[in-house]
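Can you keep this structure in mind? I'll have questions shortly.
Note that this complex is displayed minus one protein chain, with the remaining chains in position.
Chain IDs A, B, C, D and E follow the sequence of writing; residue 1 opens each chain.
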Amino acid sequence: MDSWLETLFVKTPQDGFELAIKLARMGVKYTQPDMEKLKKGRAQYADDAQFLIAASQVIAIHYQTIAKANNYWKT
Amino acid sequence: MDSWLETLFVKTPQDGFELAIKLARMGVKYTQPDMEKLKKGRAQYADDAQFLIAASQVIAIHYQTIAKANNYWKT
Amino acid sequence: MDSWLETLFVKTPQDGFELAIKLARMGVKYTQPDMEKLKKGRAQYADDAQFLIAASQVIAIHYQTIAKANNYWKT
Amino acid sequence: MDSWLETLFVKTPQDGFELAIKLARMGVKYTQPDMEKLKKGRAQYADDAQFLIAASQVIAIHYQTIAKANNYWKT
Amino acid sequence: MDSWLETLFVKTPQDGFELAIKLARMGVKYTQPDMEKLKKGRAQYADDAQFLIAASQVIAIHYQTIAKANNYWKT
Partner (left out) sequence: MDSWLETLFVKTPQDGFELAIKLARMGVKYTQPDMEKLKKGRAQYADDAQFLIAASQVIAIHYQTIAKANNYWKT
C-alpha cells in the first residue's frame, strides 16, 4: 500500500483524534480492500447504533496510542 | 470540523469523565455525521442494555486516556 | 449533573473495585438519563450472561484506571 | 459486601491469573447479585463459545492490571 | 488446578505470542472446565468469523501484557 502514515505526532488533541479516526478506517480498509464491498457494508450499518458505538471504540483505542505518543500535548 | 477539543486537561475527575463522554460521542459523530440518521439509530437503541453497556465501555477507554493525561488529579 | 466523583483515590483494592462499578454505571446513566427507560432495559437483560459479561468488562477497564491511580495500593 | 479483595499482590503468575478470574466473576456478581438469576443465565450460555471468549477477555483485562501490580513477577 | 504458568518471560516475540494464546485458552477453560461442553461450543463456532476475531482480540490483550513483561524483547 502507498505511504499514508508518516508520523504519529500531531499538533493538537483534536488533530490526534482525527488521526485516530484515520487509523480506525485504515484497519477496516486493509481487512477489506474492495471498495465496493466496503461501501455496501457501510451503507447497511451506517445508522445502526451498535456499529457506530463499535467504530467509536476503535477510535478510542487508537486515541490512547496517539495521545500517549504526543505526551498528551503537554506544553 | 470546527474546533471542539482544545485540551485534555481538566480540573476534576468528574470533568474528566464528562470529557470522556464527549470524546465517545464525537467518535460516533465523525463516523455518521448525518444527524438525522444518528438520531434514528439512537432512538432505536436508547433503552437497549447492550447498547448502553457498549457506550459505557467507550467512555471507560477514553477515561483511561484522560485520567492518565491529568496524572489522576493528584494534587 | 451534580457532583458525584471527587477523587479516584480510595483506601483499599476492594474500594477501588466498587468505584469502578460506580463509573461503569455512571457511563450508562449519562448515556440514558431517563431512569424509566434505564430500568426497563436492565430488567430485560439482568439475567442475560452476555450482558453480565459486558458489564464486567467495563468494570475491568475502569479498574485498570483506578488501580493505577492508587499505585496498586502498594504500602 | 463483605471483604473479598484485600490485596492485588500474589506470589506467582498463575495465582495472578486466578485472581483475575475472581475479579471477572465479582464484576458479574455485583451487577446481578441474585444468585438464582445468575445461575440461570450461566446455564444457558456455559457452552456458548461467544460467551466463553467474552469471559476470557474480561480475565485478560484484569490480568493486565494484576500482572503490572506485581511487576510481572520479576525476581 | 495444576501448575501451568510458571513465568511470563519467554525468549522471543513469537514465543510470547504463543504464550498469549495459551492464556486466552486457559481463560476459556477456567470458565468452562467441562471438556465435552467446551468441544461442543468450539465445534459450532470454529469457522465463524466473529468468533475467530473475538479469539484474536483476547490474544491481543494478553500479548500486550506479555510483551511489556519482556520489555518488548529489547536486547
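Assume contacts are C-beta pairs under 8 Å (C-beta built on N, C-alpha and C of every residue); 3 or more make two chains touch, one makes a residue touch a chain.
None of these values were measured; they are calculated from a predicted model.
Shown chains touched by the hidden chain across the complete assembly: A, E. Interface note for the absent chain: among E:Leu23, E:Leu38 or E:Ile61, the touching residue is E:Ile61. Interface residues of chain E facing the missing partner chain: 12-14, 17-18, 21, 46-50, 52-57, 59-61, 63-64, 67-68, 72-74.
Within the complete assembly, residues 1, 3-9, 23-28, 30-32, 34, 37-38, 40-42, 44-45, 48, 50-51, 54-55, 57-58, 61-62, 64-65, 68-69 of chain A touch the chain that is not shown.
Just so we're on the same page, only the chains that are shown with their structure count from here on.
Path length between chain C and chain E in the chain contact graph, taken as the least number of steps between touching chains: 2. Seen as a C-alpha superposition, chain B sits on chain C after a turn of 60°, to the nearest 5. Between the Cα centres of chain A and chain C there is a gap of 26 Å. Separating the CA-averaged centres of chain B and chain E is a span of 31 Å. Counting partner chains per residue, chain D has residues 48, 50, 54-55, 57, 61, 64, 68 touching two or more of them.
The touch graph of the protein chains shown is a line.
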